[in-house]
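In this view, the complex is presented without one of its protein chains, the others remaining in place.
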Amino acid sequence: MRTAATVKIIGRVRGRVAARSRAFPQWSVPKGLLFASVLVIAVLVACALVPQWIAPYSPTDMQTDHILEAPGKSHWLGTDYFGRDVLSVIVYGARESLFIGFASVIVGSLAGGTIGAISGYFGGRVDSMLMRIIDIVMTIPGVLLALAVAAVLGPGLWNIVLAVALASIPNYARLLRGQILSMKSRSFVVASRSIGAGEFSIFLKHVLPNSLSPLLVMAAIGVGTSILTGSGLSFLGLGVLKEIPDWGALLSQGRGYLSVAWWICTFPGLAITLFVLAVNIIGDELRDALDPKKSRT
Amino acid sequence: MSHILDIERLSVDFATARGTLQAIHDVSFSIESGEIVCLVGESGSGKSVTSKAIMRLIDEENGSITSGAIKVDGIDISDLSKLSLQSLRGKKMAMVFQEPMAAFDPVFTIGSQIVETICRHDHNSTANQAWQRGVELLRRVGIPEPELRMKAYPGELSGGMLQRAMIAMALSCEPELLIADEPTTALDVTIQAQILQLLQELKTEYRMSVLLITHDLGIAAQIADRIVVMYAGKIVEQATAEELFTQPHHPYTQGLLQSITTLDSDKSQRLYAIPGSIPGLADLPEGCRFHPRCPYASERCAREAPELQDRDGRQSACWNVGQLLEGSERGKTEVIGAMRVGETDRTLQPLIELSHVTKHYPVGGSFFSRAHKVIQAVDDVSFSIRKGETFGLVGESGSGKSTLGRVMLQLERPTSGSVRFEDQQLTALSGARLREARKHMQMIFQDPYGSVDPRWKVGDIIGEPFAVHGNVRPSEKREQVEELLQLVGLSPSAYDRYPHEFSGGQRQRIGIARAIALRPKFILADEAVSALDVSVQAQIVNLLQDLRQQLNMTLLFIGHGLNVVRYVSDRIGVMYLGKLVEIAPSERLFLRPAHHYTRGLIASVPIPDPNRRREFASVEGEIPSPANPPSGCRFRTRCPAATARCAVEAPALRAIGSDHFVACHDPL
Amino acid sequence: MIKAAAFRLLSSLGVVLGSSMLVFCILYVLPGDVVMNMIDPSAMSPEAIANLRRQLGVDRPFYEQFIQYFSHVLQGDFGKSLVNSDPVLPKILTHFPATLLLTASASMVSIAVGVVLGVLSAIHRNKTIDIVARIVGLFGISMPTFWSGILLILIFSVSLGWLPAMGSDGPETVVLPALTLGMLGAGFIVRMVRNSMLEVLGEPFIVTLRAKGLRERAVMYRHALRNALIPAVTMMGILIGEMLAGTVVIETVFSRQGIGRIISDAIMAKDLPVVQGVILFTAIVYVIVNALVDISYAYIDPRVRRIQRVGGN
Partner (left out) sequence: GDKPASQSGTAASAGATTQAAAQGGEITYALATSPDSLDPHRSGLAVAVRVFRTMYDSLVVQLPDNTIKPWLATEWTISPDGKSYTFKLRKDVKFHDGTPFNAEAVKYSFDRILDPATKAANATALLKPYKSSEVIDEYTIKLNLETPSVAFLGNLSQAMLGIVSPTAAKKYGDQFGKNPVGTGPFKFVKWEDNAEIKFERNPDYNWAPELVSNKGKSYLDAITFKIIPEEATRIGSVQSGQVTAAETVPPQNIVSLKNDAKLQLLQVNTGGLPYTLFFNQSRPPWNDVKARQAVQSAVDIDAIVKTLYLGTYQRAWSPLAPSAFGYDASLENAIKPDLDKANRLLDELGWVKGADGVREKDGKKLTLHYVDGSPNREKRNDIAAMIQQQLKKVGIAVEVEITKDVQTVVYTNQGYDLYGNSQVNSDPVALNSFYHTTAPNVRPSLSHLSDAEVDQLLEQGVVETDTAKRKEIYKKVQHSIIDNAVILPIYVFPYTVAASKSLNGLKFDALGYPLFNDVSLVKK
């Protein structure tokens, strides 16, 4: 739902403000912050790929005589109510979390982007029809969509991914459509048409590539927040019980211990926050880097 | 004489991501009260920075005054506190900007923005008084129905009106110094003339000092008492208008003056253009900053930067003034082949023929109501362009020139009427056949920045026509593109670079290279040079002329710079509110305009000769809305010779001489 | 003008109807059986169960249920809960005010925090304040509401004892939930306001304002902010929709009454009439809010007003 929110907001606003075609001002990032973000992502990706090299303990090792230990020498981030090492669980949970984050954004943006692109390309009837459908879907809270998906397909990791993706589709669609509409009337597009290029090839070669960068920004926020959507679902009791829980599930499961053992859910929360921050900072930078105007040679 | 403004050795730095840039260096000049001083120079020479430095507006853009002083009425602005600065701005000195549309806050009414200014500086006046004053001011600058306009939002007024309102706002606290940064560049010639007229009146009426920034030497010649020439952040020359135009003391000034296309430029001669382009601040040349482009440059120029020196009561910064004064003009004009000896041959076959072309854009209307309101962008236009000729199309903004061009190339379908190209009825073609036909008709766009895809490499942009139309192998493509690059005067190494790495003039060359890639028979140049500096404009115009001749193309040249259009065209059509009002061979049109509108247009063009100053404002009022054009003759509302007949009967285009057509009941 | 309004109304109705039909279909395909959720199947004979099904009308084919439901809705009858026979409409009407209060106050928090941070961040671009404000904004986006909600309860109710931890009776109970939900929205608004503020600050008219000698405060808040708010206002329309959705979690955490809780329970129990009713209601609210946003949009931005008057683009 969180991704939905973000994406929806940016999508709609962009759509409406598309008339003011000037690109968003750069959200230029101090070098140090960028470096830190790259580092964070690198570490998290490493956690996802080779957790066994990083985690000090097994994430499933329930040391029942060491439950609820505060952060200390032997357990840097403490232990949880099973006696698992919190650090190790977080490290191992990275794989699932990153997967939820990235997969749902990829699915959502591909599907939404395609709808938006079709709508923007054909315009007219097709456009107004698709946009009416998108309008309709937007009035249904993301929670309901997510719950419905979870309920239809049964519990599972892909569910969360699909649920989040589904809820974000209207937003990507709207965003890309708005972007394409404003791009379609640019003079380099007319220029290409005037030399006799076919409509479809103009669309593929000029309109689309120039319309994608705001999608990137939206996706950057989406990646981080879909993990939270997952946690929202597990809060509502629709999560999956996995041997190695993802961060969202850790947060949701550990919330009851906030007053007695704050470290259980504070550190996974911090992991999510760091991840969101880093992805967003890198996303902004990446958008600039992909823009030949802004990349410095 | 008291100096209202005194700038002493001013330097301004900007802090940017890539380090500090010095935008202006050691600039000194002054303005006396009641004097109009023009600051001229190519784009990027530092004119605006100078003006903003005077207001200390550069503070907001990471700029800072690193040395020197700016004295306004004796007060040094350069190290004034923010607060006292704010109370000076608008009161002591006021500013008028280039884009009137963008210079007002769009969400407040004109009135409230004027009142805001008055109340800010005059604490005694009540809001009501301020409002009354605003109404007075608007009336003074010639806005009809000022009470009504006060309540209008910026978006509801035309550019000309907004510029007047902006001037009214600047005048609201009776400043002693008015700084106008390109106040007319965004406006039509007729409106420009009105505004310049207004400035002159105000100067005499209020004894105001004016610093007018412009790149149009014509304007400077018409209005300035004194002219300051800037180049790459430095002042290179300073003199009274007469002195400067009679005898420039700096090769740059000389080059500028020569680059101007005037209403009597010799059409058989190439336009003069200063070679090269103005350097960026990050890579300024050693020594004299102009030396790489200077025909007089010596070794010394490359080593040592010349100081601004007094000579005969004027100043210039050049080591070679003496040499220049001796008058040996190097690299001046050259005769262009044997091409344009006279007018085009009337017996030539038409290449393109338009008959009764009309283009209406529906406005308003929703799902339920079929739109009944339309913008008549082009209304019943018929004419033909002959093989090999250059046809010019002029008219004020919104008169439908671009629309006509687009309809010609079938980028848009006409509402009615037909376009014939050679033996093909273009309006009947579609799909692949139309795309095939486009091979022979190409377009050069006005905006050199927007008309190339920023994500494509130059080589791909220019090579796109090959990709679209053909069977060209990649190696061949590279070869051909490099050839084209050379043809338009770019280095083949541009192939792998991105458009943003090029200057405006260079980008326009990229656009031209693409347009000529397939050797089309017909090229439409829609304001192809309007966005460029005078000297670059000359380069591009020369290039177009050369190419046209080499490739034997037919050209439709749309522009609002009448002098350039006159220079390039064989015949010219004049449009007004979607109608073609006059067609004539270009010399004849300027010598003997038949339509009142044409005459007004021509009279509005500033003449770059201080000795031939004249009254501006030859066409009164503004162009009406094309959604609701006047009945009968569309020009009648602004026509000095309008009669009752004009209101009821629309004049048809009729011949009044050899090759000369006009749509007027009482032609001149 | 009237035509435009009528068109707007009609298309809104279409959207509401469409969304309600979509929900009907979604719920229809949901697995699970409302009857089995209601009774103890071991204690009832199969005939009795079939009888119950018939009574509830859930044994009829899809299209019949569909037509029947919507014909009733059009007569103002939203039906009864399948689970406990509560009439749906009064149920929604009693719960809705609390949700509305929560969303409205959360929006207020979002706007207040988001605008302040966004403006600060834009004015002090790339300075420490900017970086801090942006990170705070992202924090708002990156914290799950159930977690931040509990944290707020622990701090403000348990430790400090300043505010009630739960309930929906009285204005003080809305403070913590509104803060929690508002922080989420604030995160988005910060980003939005900062961006549009920067964009506006780059507009030429800002230079004009300074050249007039206006105080910096007037330039920033009277002019720049008002322009920058235009996109932010649009966002409020969408945010309110999202906040309505966000109430599902918040209302549970803070034990507030509200439609968020009704709907999550109802979905789980496959209580079709209730889900339908709530969705219909939220869709209407969503549409109304967005219409209001459009109106206020035109109010703030005269350019839009003009476009609307001329019509088209």
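Just so it is clear, A, B and C label the chains in written order, and each chain counts residues from 1 on its own.
As a convention for this text, contacts are C-beta pairs under 8 Å (C-beta built on N, C-alpha and C of every residue); 3 or more make two chains touch, one makes a residue touch a chain.
Keep in mind it's a predicted model, so treat the numbers as computed, not measured.
For the omitted chain, the shown partners it touches in the full complex are A, C.
Only one of C:24, C:188, C:254 or C:297 touches the chain withheld from this view, namely C:254. Touching the chain that is not shown, out of C:52, C:136 or C:175: C:52 (per the contact rule at the top).
Where subunit C meets the omitted chain, the residues involved are 31-33, 36-44, 46, 48, 51-52, 83-86, 91, 94-95, 146, 150, 153-154, 157-158, 161, 164-169, 251-258, 261-262, 268.
Remark: the residues of subunit A touching the chain excluded from display are 60, 62, 64, 67-68, 81-83, 151, 155, 237-241, 243, 253, 255-261.
Note that in this section only the chains that are shown with their structure count from here on.
Centroids of subunit A and subunit B (each the mean of its C-alpha atoms) stand 47 Å apart. One finds 50 Å separating the Cα centroids of subunit B and subunit C. Work out the mean CA point of subunit A and of subunit C, and you get 21 Å between them.
Annotation for subunit C: residues 11, 230 touch two or more other chains. Counting only residues that touch two or more partner chains, subunit A has 28. Contact residues of subunit A toward subunit B in the complex are 28, 186-188, 190-198, 201, 205-206, 209-210, 291-293, 296-297.
Against subunit A, in their complex, subunit B makes its touches with residues 17-18, 406, 409, 411, 435-436, 438-439, 441-443, 445-447, 450-456, 464-465, 468-469, 498, 500-501, 511, 514-515, 517-518. If you check the complex, the residues on subunit A that touch subunit C are 1-2, 4-6, 8-10, 12-13, 16-17, 19-20, 22, 24-25, 27-28, 30, 33, 132-133, 135-145, 147-148, 151-152, 221, 224-225, 228, 231-232, 235-237, 248, 251-252, 255, 258-259, 265, 269, 272-273, 275-277, 280.
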